[in-house]
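Yeah, one chain of the complex is gone here, protein chain that is, but the others are all in their spots.
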Amino acid sequence: MLLHLSTWPEVESYLTHRRAIILPIGSTEQHGPTGLIGTDIITAQAIAEEVGRRTDTLVGPGIPVGMAHHHMGFPGSMTLRPSTLIQVVRDYVVSLTAHGFRDVLFINGHGGNMSSLDAAFYEIYEQARLAHGEAAPPVRCEVCHWFLLPAVVALQRELYGDREGHHATPSEVAVTQHVYPKSIKIAHLDPNPGQADFFRDWRDFRDRFPDGRMGSDPSLATPKDGERFLHAAAAEIVARHGDFLNGV
Amino acid sequence: MLLHLSTWPEVESYLTHRRAIILPIGSTEQHGPTGLIGTDIITAQAIAEEVGRRTDTLVGPGIPVGMAHHHMGFPGSMTLRPSTLIQVVRDYVVSLTAHGFRDVLFINGHGGNMSSLDAAFYEIYEQARLAHGEAAPPVRCEVCHWFLLPAVVALQRELYGDREGHHATPSEVAVTQHVYPKSIKIAHLDPNPGQADFFRDWRDFRDRFPDGRMGSDPSLATPKDGERFLHAAAAEIVARHGDFLNGV
Amino acid sequence: MLLHLSTWPEVESYLTHRRAIILPIGSTEQHGPTGLIGTDIITAQAIAEEVGRRTDTLVGPGIPVGMAHHHMGFPGSMTLRPSTLIQVVRDYVVSLTAHGFRDVLFINGHGGNMSSLDAAFYEIYEQARLAHGEAAPPVRCEVCHWFLLPAVVALQRELYGDREGHHATPSEVAVTQHVYPKSIKIAHLDPNPGQADFFRDWRDFRDRFPDGRMGSDPSLATPKDGERFLHAAAAEIVARHGDFLNGV
Amino acid sequence: MLLHLSTWPEVESYLTHRRAIILPIGSTEQHGPTGLIGTDIITAQAIAEEVGRRTDTLVGPGIPVGMAHHHMGFPGSMTLRPSTLIQVVRDYVVSLTAHGFRDVLFINGHGGNMSSLDAAFYEIYEQARLAHGEAAPPVRCEVCHWFLLPAVVALQRELYGDREGHHATPSEVAVTQHVYPKSIKIAHLDPNPGQADFFRDWRDFRDRFPDGRMGSDPSLATPKDGERFLHAAAAEIVARHGDFLNGV
Amino acid sequence: MLLHLSTWPEVESYLTHRRAIILPIGSTEQHGPTGLIGTDIITAQAIAEEVGRRTDTLVGPGIPVGMAHHHMGFPGSMTLRPSTLIQVVRDYVVSLTAHGFRDVLFINGHGGNMSSLDAAFYEIYEQARLAHGEAAPPVRCEVCHWFLLPAVVALQRELYGDREGHHATPSEVAVTQHVYPKSIKIAHLDPNPGQADFFRDWRDFRDRFPDGRMGSDPSLATPKDGERFLHAAAAEIVARHGDFLNGV
Partner (left out) sequence: MLLHLSTWPEVESYLTHRRAIILPIGSTEQHGPTGLIGTDIITAQAIAEEVGRRTDTLVGPGIPVGMAHHHMGFPGSMTLRPSTLIQVVRDYVVSLTAHGFRDVLFINGHGGNMSSLDAAFYEIYEQARLAHGEAAPPVRCEVCHWFLLPAVVALQRELYGDREGHHATPSEVAVTQHVYPKSIKIAHLDPNPGQADFFRDWRDFRDRFPDGRMGSDPSLATPKDGERFLHAAAAEIVARHGDFLNGV
């Protein structure tokens, strides 16, 4: 069930027996010479919808632009400041909890969002405490970074070994190929992409990773792999967060 | 050309000859008993993509949740505070202009966003002036509220007359039926929906418009009408904003 | 009844039977070679006071500096950022509603304030909802842009035709001449002022409108005209907003 | 010379030889049973204009609503939060310095504004340092609290002795009587007003000072006294801040 | 009793009979060629702890970095913007009052913090009023600037006369020598330090006070003097604020 394709009476009906909602959050940023700029929201959205289907949980609107400062050295990348992203997450959550939603699961496709999401949850909890004290209605925020799930990491290793890398990876590219098979891009890929395992600001990132990839070889990706990642992620999310989504 | 389905080298190449980008902005809010909660972003996105196709202009990520305070009396509605929406619009625009984009056209599907968008443009301009004075790089923000375009209004009148109403209208519902024909909803519609021509806060809105419609009869909508609205809107946007998109 | 010339017991007494207040909002910005920099607050203030007299409604303090970014290319112009103006409007309104005022009518003399005012109203409503939910005390904010009132537009047309223009207009200058007859300014006016019907940032504005006028001929203004505008505006505001001011 | 009664070419001309501007700041708050709610802005405005006349300095728009939280227990009082007032002061100042003003003298009529004004000056200086470093254009902010000037205090003592008190004082009431002789109010005044010399929040203030006066006897005020205070204040401000206003 | 050396059950027990807490606030900024950069927090902390001992009052964590914009011309100085400091003070206070603390006494070692502290108190009170109205739990904030206490000023005069100066003074340096006898610094001191009695921004400060001292001769300081200042300050604070700390 997708919020944007539902009517308000349908949501009203859903809320009579369920209190959970899934929100995909991604990013709009470079993913190397062949990765789509929307990779992180495309993957988060697809996995969120699959989890929604498997658990009959409502899936709400995504956050397509996340915190991607470090990618701003590449044309087309966009970023929210962490302070803005925190307010957006807050407004999403408090809009929903006013209607009776209580359990909000973010499915996140982008490492750069992690800290802002976590900070936002505490901003939400603290503002509720300050405004309402013990009388504050219960809110439970949770996040799943799909690309870090053990089942996903195992599959990355199995399919790509060290060539998975850390950004513009074949696993995330594969998911986008499965979702948008007409948007598979081909480009020359330097066999020796930037290999550093950390970075600082946007200049530093581009210095270390000249074409945007962090040690990855996205030419290995196939749409079929993407389908496997999608289902592996969804299955593990159901296993891990299913109780949460059921209000337990 | 869609930003989320592009790579950074493709954007780099685009920027060698173009400086425009189109950004859809909508809302996630009730649209009556049969209208989709995502109506405003669905319509804005579809029209934006059509304009992008006709003008070879890049279309960036949407803003799916807008300022919809007044709809918060209906389950499933979400809202950003105006102060949050202003920061989001600002971050979108300043992310893009750093790469050399200069002309940003928002295609807006929701009346409630109008003032925050306009306020955001001046926040952007004023911050640029304060930070950089005359040296500030040029930025041009423009917005088109597609549902107010004369060609669209004429078609509303022709097809639906007074039963177009002001919210959850057959015209916008028709566009969503064209885009998502499998999500056409049927429900009993009170033949006398709320008719007031204004409202104040979320309580007042629900008092005046008990099922969320503002004087509209969305049962008149058809997917075919939706296609006509989509093309009427796109054609007029090209006529009105084509020069802007070409940097004139 | 003017708030600044009242005592608190007088306000206490007023609140036993009335819940409305009028707040003028203007701007401090260039109005061409002969228009006063305070034109927008002078006109809003005068009209607000006249409406107050006619309806026995309290008139509160004005907001003399508004959102006038686009005029910052001319010496003496001042502006609040939209984000600041929104907070100011919010603080004015929540100060008043705490005392039992409920109906707040802004009389606005400046187009640049429109979006910030509207955004501020929703910021106020949304913060009330978030803090207090259904228990939030009722607040009704309304705004009247006097220069757009049909009766005023009709008089503009009758007296000045096309030479009314869009900024530094003879109608607003006339009102200031009526209020401050000793401050009537004479200067050479280029017979062909800038004629564009839109503008973007402060640089763009000055490029299009080199002396600050937008197609207007303020030399047509007379104090007598000003008096007519003042009364035409006040009469129409009473007709349109009288019920609101009476709590209906 | 008053900014609101000037044109932009007049300001442009002024700026060829002067860089100073005077800004009145007051409050909209209870001043006891007979004091006007606008007392603090009325007095600040009158004194600012007199100083402007004596020194040929431009006087800009006032800030009519200040930080008056502690008076919110009395109907009609209004307040900005300190955080809002700081942004307003900042926007006033940075608007002006962009045109070439450098020396900004606030004439303050309200004790509650002191800390926000001082905080705002450092917010302005620090933001300039962060944005522009050593290249930041020079800005000089200064404030004069007229009611604390030695000449004023001496006159308070001479005319009223201990019955001057600390709020809703005969001296400030006298100035308003001089400016608005038709708005002189008469009411029964308890001969023993609240006498505490401090207070905390708005509840505490009303507990200590039941009718709003802090130990004052405003029945002593006369318009003639008001004229003396006005001139005593203006003369001393010229003596103390004249060099500053002349750019020394 | 020091909060950082207590356990939560000890605080719980304390709160059964006391509602006061002392918070030291200082600064991290240059104090001339021989003064420690931590002078203001060191002195505030030492005096706060002494007052805590004498009155059996809990002493909470300090605020080691204050508002010191004007010292930013000297390496090692740090500053919070006033807007940040206000939020920090707010968060400290509202954290504590949620547990039942009501009376919060700041002991301040730095003039630059005065206005932000005062503004913060009103921000706290006003937010409480807006959120909870008359039901807001009582909060009492107070501040003592130890270096302005009459007993301290008398001792400054007695020991150092005019050579006390206004910044990097022998009295504050003496207290740090008493607390950190191993960190007594020796350096050549120009016998004619900057003597101006005011300053504006950071550039202006360094221009007027080239080595950071404001007319002071810290070479006069001795650890023994420091001990006297510490006890003089503590004794007077107990005398002045003892009732407050006891909830009277």
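Order of writing sets the labels: A, B, C, D and E. Residues in every chain begin at 1.
Note that in this section a residue touches a chain if its C-beta (ideal position, glycine included) is under 8 Å from a C-beta of that chain, and two chains touch if they have at least 3 such contacts.
Since the structure is predicted, the reported quantities are computational estimates derived from the model, not experimental observations.
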Practice item. Please identify which of the visible chains the hidden chain touches across the whole complex. Key: A, B, D, E
Exercise for review: Taking the full complex into account, find the residue in E:V88, E:L220 or E:A235 that is in contact with the omitted chain.
Suggested key: E:V88
Exercise for review: Decide which residue listed in A:V139, A:V153, A:L220 or A:A235 touches the omitted chain of the complex.
Suggested key: A:V139
Exercise for review: Could you tell which one of E:G76, E:P138 or E:G161 touches the chain left off the display?
Suggested key: E:G76
Review point. When the complex is taken as a whole, what residues of chain E touch the one chain not shown?
Key: 2-12, 15, 28, 30-38, 41-42, 60-62, 64-65, 72, 74-81, 83-84, 87-88, 90-92, 95-96, 98-100, 180, 183, 185, 187, 212
Practice item. For chain A, enumerate the residues touching the unshown chain of the complex. Key: 67, 69-70, 72, 79, 81-83, 86, 112, 114-120, 122-123, 125-129, 134, 138-141, 200-203
Point to revise | Where the unshown chain meets chain B, residue by residue | key: 94, 98, 131
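The rule we apply is simple: only the chains that are shown with their structure count from here on.
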Check your understanding: Most remote chain relative to chain D, going by C-alpha centroids?
Key -> A
**Study point:** Rounded Å distance, chain A centre to chain D centre (Cα mean)
**Key:** 53
Exercise for review: Go ahead and note the Å separation of the Cα centroids belonging to chain D and chain E.
Suggested key: 29
Review point. Considering chain C alone, which of its residues make contact with at least two other chains?
Key: 72, 79, 81, 83, 98, 129, 131
Exercise for review: Would you identify the shape of the chain contact graph, picking one of line, ring, star, complete or other?
Suggested key: other
